[in-house]
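Note that one protein chain of the assembly has been removed; the remaining protein chains are unaltered in position.
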Amino acid sequence: MDNGLKLGVFLCDCGGTLSKVTDFSAIKAKLQKLSDVTYVGISHDLCLKRAQQAMQKDIKDKGINRVVVAACSPELHENDFMNVVQSAGVNRHLLSMANIREQCFWAHPDKGKAAKKAMTQIGMAINRARFLEPVEQTQISVNKDVLVIGGGITGIQAAIELSNLNLKTTLVEKEATLGGKLNRFANLYPVQVSPEEVLATKLKQVAESQNIYVLTSAELIDVSGEVGNFSARIKRGNGEFVRNFGAIIFATGYTTQFSSQIYGLELSNNIITQSQLEEMLKSSSEVKQIPKSVCFVTDISDEHSRVSPLSALRNALGIKEKFRGEVCVLCQNLKVDGAGLEKLYRDCRNKGVLFIKFDNSPRISKQDGKIKIEVEDVLMSGEQVTLPCDLLVVEETSVPPLDSKVLGSTLYMGLDAQGFYQENNVHLYPTASNREGIFFAGNCHADLDLMQALTDASNVALSAYQLLAQGKIAVEAEKVMVDPNKCRFCLTCIRACPHHAIQEAKVNHEKMVAQIADLACQGCGICAVVCPAKAIKPKDWSDEQILAEFELLGEYV
Amino acid sequence: MKAKGAFLPDIVAFCCAQSAYQAADTAGSMRITYPENIRVIRVPCAGRVDVLHILRAFEKGADGVLVLGCHEEACRHLSGNIRAKNRVQRVNTLLQEVGIDGKRVEMFTLAPNQGSRFARIANEVNERIKELGPSPVKSGA
Partner (left out) sequence: MIVAERKPLEDIREMIAGYKKILIVGCGTCVTICWAGGEKEVAVLSSQLRLASKKDGNELEILEATIERQCEKELVEALKDKVQQVEAVLSMGCGAGVQPIAEIFPDMPVYPALNTTFVGMPEGEGVWVETCRACGDCFLDKTGGICPIVRCAKGLLNGPCGGTNNGKCEIDSEKDCAWTLIYRRLEQQGRLDAMRKYYPPRNFQAVIRPGKVETLPA
C-alpha cells in the first residue's frame, strides 16, 4: 500500500569513532530493507556544514518527506537538523532522531548489546517518523509598550532601562509618589549617596524621558489577553481605562510586618521596628530624647532575611557614631551576604558595638517602662546575661503587598507558600512568571538589597526588550491544538494549564470551546493528558508518535 | 520456565526532556553504564505522560514502566512532575485491578546532571522487575 511516506535515514558515526565499535554498513543494509525507507546514508560529521549541505541535497534529490537522524543526543543538534530539513524544503517538524551516541555506544561497553540497542533506537525513531506532523511558522505582531506595576526603585529603574531601549513604558504606582521604600530611609548601605539623592537622580531621568508615562495613585484592576497583546484595566481616582501592552513587569516590592507572636510582646514607644527606626532617623531632628542604650534583635525567626541584619548593622553603627551610648546587637547566625557587609560588621565591632550570639530566643520583659533582656550568650558558654535598655529595635518579617493574592489570582500567576510571586522555574528563568510575557523584578519575588534590585530591574528590562523589540514574535501555529468538534468545554484544560495559555472561544459564533494561544503555550502537553474527551493534540508529541515508539517492543529489528 | 538470570525485562522509561533525558545523556557522556534493556522515550515534560501510554506499554509487552521527571519544585511547567506522580499512582491501582503488580510502574525525579543517579535507578528498577519476573500479560509468558 502506498502511504506516500519517503523516509530518509541519516546515520552519523561521529568522526569515525562509532564505526570502530560497530559496523555501520551492516546497520545500513538492515535499514534499507525496511518498508518506506527510501534512502540510508552514512556520514562522519553530520554536525558540520559540509555534511549538512550534502544531507540537504540528498533530501531534495531523493524526494524524502520524513527525515530520521541517528547520531548524538537530540539535546545537542536537533535544532540544526531541523534547519537542514527546512532548507531542503520539508517542514522542519518532520524530523525524528535516534540517540545512538550518548544513549547507546557511550553508555554500553558491550559492543553487541550497544549495536542491538542502536538498531532498536533507530527503529523507534523510524516508527515515530511515520506519525510526524508539519507545524507552520508564522509571526504574530505584538504591541511594543510595556506596563510596569509598582513605582519603587525597581520599577523606576526598569522603566528607565526600557525607555533607553526605546520601548514606551507606563509606570503605575498606587501611592501618590514614586520611590517606594527608599522614601523612608535616611541612608543605605553600602551606597554612599543618600536614598534621597538616588531617587532624585532617577526621577529626573524619568521626567526627562519621552518614553515613560507615569501614573501615580493608580491601580491595576485586571488583565486580559496574552503576551504581545495584553489589555490592562487601570483605575485612577474615579476613572477607569484600558490600555494595551506587549509585556507586564511586576515590581510591587514588599511590606513588612511585626509579629508579636515570635517576640511575645507588643510594640510601644521604646520597642520599635526597624522600619520605625529608619523613619525616626530619617527625621532625626525629631529624636529629642537620646537613648543611652539601644538593643537590636535580629534573625530571631528562622526565615533568613538579607535586609534585616543589613538594617540592624547599618543603624547600629549609625547610632553609635551619632549618639554614642551603648549599642548591642543580639543575633543568632548573623548572615551577612552582600557587597561590603563583612566590612560593615567589622566597623561596628571597631566602633564598640557589642554582639551577643544566642541559640535560645532572648526573654524580653518590661519593668516600670524599662526594658530588660535576658539571654544566654553562646560565646560565653551559655552564661546568662541581663541587659537593661532604653530602646529595643526588633525585626520584622517581610510579607507580600496586601493585594498580591488578589492580583495573583486575577492574573493566574503562581504564588509561593508565603504569597510572594513565584517565578516560573527559579533556577532556569529567575525573572519569568509562569505566564509568558509577565515578569517579576525586585523585592516582590526575592529578598534583595538596592544594588541587587537594580540589577534585577535591568535583567527584566532586557527580557522584555528581547521579547518585543522586533514588534513581532515568531510562533509555531497550532503546535498544540484543540479539535473544536471534540471539545466538550469541560474547562479541565483551562484549569490545568500551568501557563494559563488556554481560553474559551466561540466556534461559528455559538459553541464554546477551549482555544490555545500559540504565543503563551509552552508545549508541555499537560492539557492533552487531562482532556477527558481526547480533544487536544500536541503535534510534536502526539499520542500516535509516543505509542509508535514502543511498537517494536520485544521484537528487536 | 526460563531461569531468572536469563530473563531480560522490557522496561519503558518515559523521560522528561528537561531533566531525565539529559541525565541519561550525562550517564553516557561519563561512560556510566546501565542495563541496555531500558528503553528511553523522550517527552517534553513528565506531565505529558498519560495513564494510557503506560497501560499501552504493558499491552505491548512491557515488564515495567518508569516515569522520570524533574525534582519537585524544579518542573519547568510547575505541576508536570506532580501530575505525573499522581498518574503513576493511578496506574498502580489500575494495574492492581487487572492483576498486574502495581510495583511494575515507578516514578523518580532527577536533575539533568545526575547521570549516575539515572544509572542507579535503571539498575535498581531492572533488578526489581527481574525479581517480579515477566509481565503476566506478555504473550507466550
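Letters A and B mark the chains as written, and numbering starts fresh at 1 in each.
Definition applied: contacts are C-beta pairs under 8 Å (C-beta built on N, C-alpha and C of every residue); 3 or more make two chains touch, one makes a residue touch a chain.
Predicted, not measured: the structure shown is a model, and the values here were computed from it.
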* With respect to the chain omitted from the figure, which of B:21, B:34 or B:58 is a touching residue? -> B:58
* **Selected from A:204, A:486 or A:506 as touching the chain missing from the view** => A:486
* To do: Touching the hidden chain in the full complex, which residues of chain B are there? Just list them.
  => 51-52, 55-56, 58-59, 83, 86-87, 89-90, 94-95, 97-100, 136-137, 139
* Residues from chain A at the interface with the omitted partner, ascending -> 486, 488, 490, 492, 495-496, 529-534
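Keep in mind that, in the parts below, only the chains that are shown with their structure count from here on.
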* To do: List the centre-to-centre spacing of chain A and chain B in whole Å, with centres computed as mean CA coordinates.
  => 29
* To do: Please name which positions on chain B make contact with chain A in the complex.
  => 10, 12, 17, 21-22, 24-25, 27-29, 31-34, 36, 39-45, 47-53, 56-57, 60-62, 73-80, 83, 87, 138
* Structure fact -> Listed in rising order, chain A residues that touch chain B in their complex are 73-75, 99, 101-104, 106-110, 113-114, 116-117, 120, 124, 414, 424-428, 434, 496, 498-499, 522-526, 528-530, 538, 540-541, 543, 546-547, 549-551, 553-554
